[in-house]
Each structure stands twice: as structure tokens, then as C-alpha cells.
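Left out: one protein chain. Kept in place: all the others.
Letters A, B, C and D mark the chains as written, and numbering starts fresh at 1 in each.
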Amino acid sequence: MTVLLDLLSWVALLLGSFFLIVGSVGLLRFPDFFTRMHAAGVTDSLGAGLILFGLMFQVDGQWIVLFKLLSILFFIWLTSPASSHALAKAALHHNQQPLLGDEVRNRKQAANE
Amino acid sequence: MLSQLPILQVILPLMAAPLCLIVREPRLVWLFSLLTSALTLGISILLLQQVLHEGTLSYALGGWQPPWGIEYRIDPLNAFVLLLVSLLSFVVLLAAHTSITREIAPEKQTYFYMAFLLCMAGFLGIVATGDAFNVFVFLEISALATYTLIALGSDRRALWASYQYLIMGTIGATFILIGIGLMYMMTGTLNMHDLAQRLPAVAGTRTLFTAFAFFIVGVCLKLALFPLHLWLPNAYAYAPSIVSAFLAATATKVAIYLLLRFIFTVFGVEFSLNHLPLQTILMALGLAGVFMASIVAIYQQNMKRLFAYSSVAQIGYMILGFSFGSVTGLMATLLHLFNHALMKGALFLALAGIFYRLGSVDLDKMQGLAKRMPYSMAAIVIGGISLIGVPLTVGFVSKWYLVLAALESGWWPLALLVLAGSLLALVYVWRFVETVYFQPLSEANSQVKEAPLGILLPTWLLVVANVYFGIDTQLTVGVAQIAAHSLFGSAS
Amino acid sequence: MSYLLQYNYWIVMVLMMIGFYIVISHGNLVKKLLGLSIFQTSVFILYISMGKVEGGTAPILDEGIVLYSNPLPHVLILTAIVVGIATTALGLALVVRISESYGSIEEDDIQKMDNEQC
Amino acid sequence: MTIEFLVDIVLLGLLALTAIAIHKTRDLFASIMLTGIYSLLSALFFIVMDAVDVAFTEAAVGAGISTLLMLSCMPLVKKQEQPSRHHRPLGLVVVTLTGALLIYGTMDMPPFGSVDDPIQQHVAPRYLHQSMDEVGLPNVVTSVLASYRGFDTFGETVVILTAGIGVLALLGFRRSRAQEMQHRVPAMQQHMILRIISKLLIPPILIFAFYVQFHGDFGPGGGFQAGAIFAAAIILYTMLFGLSTARQVFRERYIHLLAAVGVLIYGAVGIASMLAGKNFLDYDALAANPLTGQHVGILLVELGVGITVAAVMIIIFYTFSGRLDKDDHKEPES
Partner (left out) sequence: MGISMFSVTTVAILVSMILAITRAFLGPSLYDRVLAINVLGTKTVLLIAVLGFLMGRPEFLDIALLYALINFISIIGLMRFFEYSSSRQEEK
């Protein structure tokens, strides 16, 4: 039983870590605000979720810890999309336009030259 | 109940402040604050008597014996400074009601009294406590209350002065925090008495040297020692008059107390004055303060600013006194602590009366004013004479001991310099006398009346004290002597 | 060699000095307050570092744990944090009033206006 | 070296980078955000250093309330700070000297993290080994905070009150404008989703605040943290539904009273123990059994702290937004 739980933890934590790093790389490398936002979303939903799930397999009978982990997860999943939504809306209102198609390529070329 | 006196001294004003928020009505709040400060004064008198009879008192807060709990430790020095603070607060508060009607909007007056009580409680707490970290907490109570009090001034420059003081004061407090932290790191204790016993073991370490330097610089920022005094003139000049009187009489005195307590009791004379070049540095800075500030004071038009610079100069004298490292020098400092509080209290209260009538304290608006406000002007003249150090005033007593201390240590040129400093004071006091007594009354001032009784009475109370303690020196000199001996006693 | 182990303190000292430098080198009143809060926070870090015991754990007693970190610095810093926020709040209130009556929150401007007024 | 060492180094490095970035950037809004990050990172560092209670407070007060206060001042501020007109070499000299002195001071410091340091020897062991018998709480920090050094905490509560008084005395007036805005449309009307989410969240936050308040004896938490969290919930409400609505729910007059009441509760506990014949704040006197007395005393005292902290934080935020919310009357943008 413990071995199975440990295995599940391993998988969840590693996958979560992977998504975290992928999301962060995206946050750093993507060309404009809206694509970065997309990358950030990966961190908040999948990364956080998987890591917290991984921890939940390790609570070892302390139900209060499980409850706290669950409430953190609930909290993140509730607030993170809400604030992303508000942020995107504010950005749009303030004339932040997403880069489309050719613009991305043009900008990249400009950066390379 | 007598054994509870040390703590009552501090928590009485501390608890009275939030009660003011419930009372609200400014006039009632004033009476209530006055009652509180009268009780505080009574307690401090009882405490001084108790200490003089029974020796040092120790009060364990929360019933935890030091060093695990916080201790209040009252020896003659604390009791002396406690009396000074509560006495001056009481007298200043007497005049507050009349004075602030002209300077502070009615809806802010309740907050003024609360801040006043909190500030006073903060000062008393700093003085009474025997715990290094507790000092920091009460320092911040008094500091935050002081910033508020200064910012209540009607001129917009009061805000700027308060902000500058906030930055400087917080830097000072943080330096003190660093100093306390490093001391704690080296000894594992925060109790001052305990520190004093454990510090000699680590006296040679570089860490302790750093701790000492940070603590001293932090306190010197708070007490406006010469090159660190830049915040003080503006703060005193633009604060409400009553606040200037209160701060000039108490704030720097408490900081000096803190310096004395740490240099003499905690670090010990041996470490602070003899091992380190601190003695020379303090002496040089003290003298520089006396001369630079006095010279700047001569050129001031605003009387509050003038006396603020004079305060910086007087702080120089106090620093000079104990930097001799002798009992007489320390006595001079302690006497000047008390005497300067009396002088500056009287002077600033008289200025409050003038501000009440004129709406300004600029010298060029006071031409010939002695004819219209004879009592206020006479008060300033007597205060000024005391500042110069003419015999039969308190100023003479402290200067006398200062000169004695200088001669005793063989530094006779210093004695001459002290006298030269007095001449500078004579110059700026004379400028005032000349304007007020010998110039014709200006048109604008022809209808001005004498300051209201509510301010005049407390002013004259202090003026009389100035003369009384100048003639009957037994009480002050006696207490100062005991306190000075106790500081040296605890150091050895 | 033993000096090298003090890396923790060294970085803390650097942090403190950056905060201190922000306070004295910037003319913007809000920025000065930010610098002050960084300076203070760094001092808190110094205190907390002092209390740490290698291999110790948080000073909340539990069965089967022998080594705890020192609780006293934690208590002191709890107090100091609250003092810090109190100072910041009051400082901000002053900045608001200054900006209302001077129309600027730059030290240079304010100093100039004061000099003109004198 | 261990993983904790790695975390330690990385956090300190990030802290230093953040501090430098704050110095470099001229954008004030960005500086405030970076200061928030600085607080966040330092709180993380506190956890690594085992100071969970401090981390809790730093997170709630430093990263939370402090940042919010700074932000509420932003409407006043020009977005960019002016470059200083004169170079300040003196500042650099002072800082270099101070820094050199500090580094000099580290030369003789007891080794970092060692059990044999003087700091671990003298006073602290008693707290760790005997507080269970003398005070009876598992959280030693709470025991020391509320009992051994209860007077410091009393002083600290008064500091908070003083700040509240100061802010009120400076900004608490100009009522006419505030009344004028009474019936205007509150801010952030257009953020429907945020408002619904927040409505959903505020009750759990308040419950969490109570949990932190009363669980402080056993885990990280206590009066300060609970007060700050409670205030944060109210501030959240105020930000989303507008000051005038919030003022109707939580009346200013009562909050002012509560700020005073918190300090008075704390002081009253002390005076009660004096009346019972012991010293100020000696909770042993509060009940026949000293341990029960300590429990009762600490409970009441923490309650007083919580009330004052929450009340003052709310007062400060109300006062700032009352002064600055010039946009309170903005019509929603569709």
C-alpha cells in the first residue's frame, strides 16, 4: 500500500514539477503578454494541482493536513482563473493587443537582426 | 500598592490614551489627560523618594524573574529622569488647552491629547525599563506619537519636517535594533543588568565593537548630536507651539538618558570611554555642536527655530559633561538635563503665548512688544539669562559644574571654551532683548494683548522654577550626585 | 575557513546596506519608505538567522523532537514587524498630506519650494 | 550540504537581486510590487529558518497589508520617480562605511547555526524546556510572546494604536467630500467575476482568521496574524464593493472604539492580576491553578491584540481610500 502511494506521489510530483518548469519557461520565453498568460495558466492549474495531489498521498493519516491541502487546492483553483481573467480584461482595456501571426515572426526577426 | 509604583508610572498614561478615544469631547479629554499626568507626576515623586530611601527597585513584569521576563529597574538616575519627564509633561499639558485652540482644529484635538499621552508613556517606558528590547518598543511608541504631534502643525512645512524626522528616526531606531541584536547574539540575554555582567567576557570582540557603534550612532540620531541634528530645527520650528515645548523639554533628555544608561551601566565606563576613542569623539562633537549651532542660532529670524538651534548647542554641553568620564562631569550632564528642560520649557511656552496673540514667532514682528506683553517677554528674558548661565539661575549651576569638571580633569582650555559658548548665547538673547525692548512698537502690534492666563501661568511656573533651583541647589545637586555615583558604582 | 560559514550573515549585511542606500540615495518619498521597509526586513532576517540551529526545527513542541530553534528572536521580530508596518502606514499618511499641500513627492521639489518660501 | 542549504542560498540570492531591482527601477508601481516580492521571499526564508510564526506575520502584514497600503497611495503618485538632480556621493560613502563596519562585526560572530552559540545557551533553553510546565502551551513562541515577554507585546499593541491615531489625525478629515460620495456607484463594478468569487471567499477567510486566532497556542498563529487576516478580508470587501458600502457594514465609529477596546482588554488583564495581588500581567493570579490562569490570560491577551490589529488596519485602509478614491464615482465601463 505504502509503495503504491509513494509511486503515485513520485509520478504526481515529477509531472507537477515538469509542468511548473515548462510553464515558467513559457512565461519567460513567449513573445507577448497573452501567450505568457497561457503559460502561467499551466503552472497554476496543472503544476499546482499535481504537486498538491502528490503531497496528499503522503499525509500518512493526518486528516487535518489532507483537509488543509484540499483547501489550498480549492483556493488556488478558484482564485487563479478569476484573477487571470481580470488581468486579461484590464490589459485589453489598456490597449495591450495580442501579437498575431506575422507580427510574431517580424518581431523575432527584428530581435535577431 | 507601593510595590506596584514602577509599572503604574508607565501604564497609567498608556491606558489613559485609549480611554480618550471613548471620551471624545476635547475639553473633557484635556481634563482627563491633565488628571492622568498629575497622577503620573505624583507617582514619580513617590518613586524618587522610595529609591532614595530603599535603593534600587526591581519589578518583574508578568512575575517572570529577569532575564527571562522583562524587568523594570528603577535606580536614582531613572527616578530622576522620570520625575523630569512627568513634571514637564504636566506643566506643558496645563497650557495645552489654551494654546491648541489657535493651532489645531477642534476635531483633531482628541487625537492630539492621545498622541501626547502615548508619547509621554513612551518616554517613561524607555526610562523605566531594564530590558534592551523593551527600550526599542517604547522608543517606537514615543517616536510614532512624536511624528503625529509634529505633523499637526498648521504650516505645511510641519509635514515635511515630520517626514524627515520619520526617516531619520526610523533609521536611528533600526540602528539601535541592529546594536541590540548583535549584543544579544554575543551574550544570549536582553536584560540590561544581565548584559552588563556578561559583556566583559566578550569585550574584545569585533562584533561587540560593531554593536556598540550601531547603538551609539542610533541614539545620537535620536538625540540630535551635532552632525546628526538636521531634523531637529525644522521639527521644533513648525510643530504646534505646545509640542515644541514638550519635545524640547523631554525628548532629547530621554535620548541622553539612554546614552548614559548604555555607556555607563551596560557597556561600562571601562569599555566605552577608556578602551575606545569615544571620549575624544564625543568631546569634539559636543564642542562642535555648541559652537556651530550657537552661531547658526544667531542668524535665525524665527524664534522657535532660534531656540531649536540653541537646543542642539545645549545638547553639546550635556555630551561634553559626561565625556570627561568623571563624577563631576556626569553631575554636570545630569544637572543640565534637568535645568535645560526647565529653561526650554519656559522659553517655548512663552513663545506659545506669543504665537497665540501674533500668529507668528518671527523676530521682526515683535518690535517693541515688551510694552504690550510684558510678562511673556520677561519670561523669555529670564529664560534667556538662564540659558547664558548668569548666577542665580539654573543655567549657572550646570555651567559651574561643567567648568569644575573640566578643571578637575586638567582640561582648562575646555573651561574657557565653555565660557566662550555662553557668550554666543548672550548674542542671540541680546538680539531678542534689543528688538523687543528697545525698538518702537510697530503699528501692527499696537492692539496686541498679553498672552492668555492659561499659558502665562504655566510659563511663569517654570520661570520661577528656573530661579528657585538656581538659588536653592541642594535638591537637584543632591539627587544628581547620588545618581552620578550610582552610575559609577554600577560600572565598577 | 570559519569565516566562510558566515555566508548567511554576509548576504544579510549586503541586503541591509542596499535598503539603507535606497533610503538615502532616492529623492522620491514613497521610494524612501520602500527602502526603509527593505532595510528593516533585512534586519529581521539577521535576527532570525541568529536563532537558527542546524538540524533544529520550529519551536512548537511535539513529541519525539529534541532540537528546536531559538524562539526568542522570533518573538522579538514579530514585534518588530508590527512596528515596521505602523511606521510605514504613518509615513504614507504623511506622504499623502505632503503631496496634497506641496503638489509633489520629490525631495528636490519640496526643498526648492521651502527655500523660496523662506 | 543539504537541500535546506540550497534553498537558503537561492532565497538569499533572489532577495539580493530583488533589492537591487528595486533600487534600479524608476517605475514606482513596479518598485512596490517588487517590495511585495521581497516580503514574500523573506517570509519563505523565515520558514527555512524555522520561524513559522514570523513567516505567518510577514506574509500577512508585510506582503499583504503593507503592499495594499502602498498601492492605495498610488493615485497620488506620478508613475515614474524623478531622477535625482544632484548625485549623492556622500550617501555612498556612508553606506560603504556602515557596511564595512557590519562585515567587520561578522568576523567574531559565533558560527551560524551552531548549538553552542551563546544565544542558544543562556535565556532560551528555559523557554524550550520549562514553558510546558510553566505556561502549558506547545507553541513556545506564543508562550514567550504573550507571557514571558507579554509586556513587549502590550507595547506593540500600543504602537499599532499609535499609528492608527496618527493616520486619523493626519488624514481622517475633510468629511464633506466623503459624504458627497455617499451615493455614488462603488468601484470595480465591472469586475463581476471577481466580485462573485470574493463573495464566496470572504466567509471562509473570516473563519480562517478565527481559526488562526484561537489555534495560535498549538500552531503558528495568534492575535497579530488573525487580526491582519480579518482586516484583509474587510479590505477585500472594501476594494470590490466600494468604501461607502463597506462603511455601512462596518461603521467607522465602532471600529474606532474597537481599536481602543483591544488595548484596554490587554491592559485590563494586567490590572486584574495586579488587583489579585501579583505583578502586572502575571496570569498565574487569574485562576486558582496557575496553568489555567496562564491559559485564560493568554487567550484574553491574544484577543485584545487581534481586535486592535484588525481595527487599526481597517481604520488605516478606510482613511486612505476615503482620502484618495477619487474614482469612486466613475460610471462602470459597460
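Basically, contacts are C-beta pairs under 8 Å (C-beta built on N, C-alpha and C of every residue); 3 or more make two chains touch, one makes a residue touch a chain.
The shown structure was predicted, so the numbers you read here are calculated from the model rather than taken from an experiment.
One chain is not depicted; across the entire complex it touches A, C, D.
Residue in contact with the omitted chain (choice from D:103, D:205 or D:268): D:205.
Per the touch definition above, the residue from D:149, D:191 or D:278 contacting the chain not shown is D:191. By the touch definition given at the top, subunit A reaches the unshown chain through residues 6, 9-10, 13-14, 16-18, 20-21, 23-25, 27-28, 33, 36-37, 40, 43-44, 47-48, 51-52, 54-55, 58-59, 62, 64-65, 68-69, 71-72, 75-76, 79-80, 82-84, 86-87, 90-91, 93-94, 96.
Residues of subunit D in contact with the chain left out of this view: 3-4, 6-7, 10, 14, 17-18, 21, 27, 29-30, 33-34, 36-37, 40, 43-44, 47-48, 52, 55-56, 59-60, 63-64, 67-68, 71-72, 74-75, 79, 187-188, 191, 194, 198, 201, 205, 208, 211-212, 215, 219-221, 225, 229, 232, 235-236, 239-240, 327, 330. Seen from subunit C, the chain kept out of the figure touches residues 57-58, 60, 62.
Keep this in mind: only the chains that are shown with their structure count from here on.
Averaging Cα coordinates per chain places subunit A and subunit D 29 Å apart. Measuring from the averaged C-alpha position of subunit A to that of subunit C gives a distance of 32 Å.
Subunit C and subunit D have CA centres that are 13 Å apart.
Of all residues in subunit B, those that touch two or more other chains are 133, 137, 140, 144, 147-148, 151, 178, 184-185, 190. For subunit A, residues touching at least two other chains: there are none.
Listed in rising order, the residues of subunit B touching subunit D in the complex are 4, 7, 11, 14-15, 17-19, 21-22, 59-64, 67-70, 105, 107-108, 111-112, 114-115, 118, 121, 125, 133-134, 137-138, 140-141, 144-145, 147-148, 151-152, 178, 182, 184-190, 198, 202, 205-211, 213-214.
Within the complex formed with subunit D, the residues of subunit C that make contact are 2-3, 5-22, 24-28, 30-31, 33-35, 37-38, 41-42, 44-45, 48-54, 56-62, 67-79, 81-90, 92-97, 99-100, 105-109.
Residues 16, 20, 23, 29, 32, 36, 39-40, 43, 46-47, 50, 72-73, 76, 79-80, 83, 86-87, 90-91, 94-95, 97-98, 101-102, 110, 114, 117 of subunit C are the ones that touch subunit B when the two sit in their complex.
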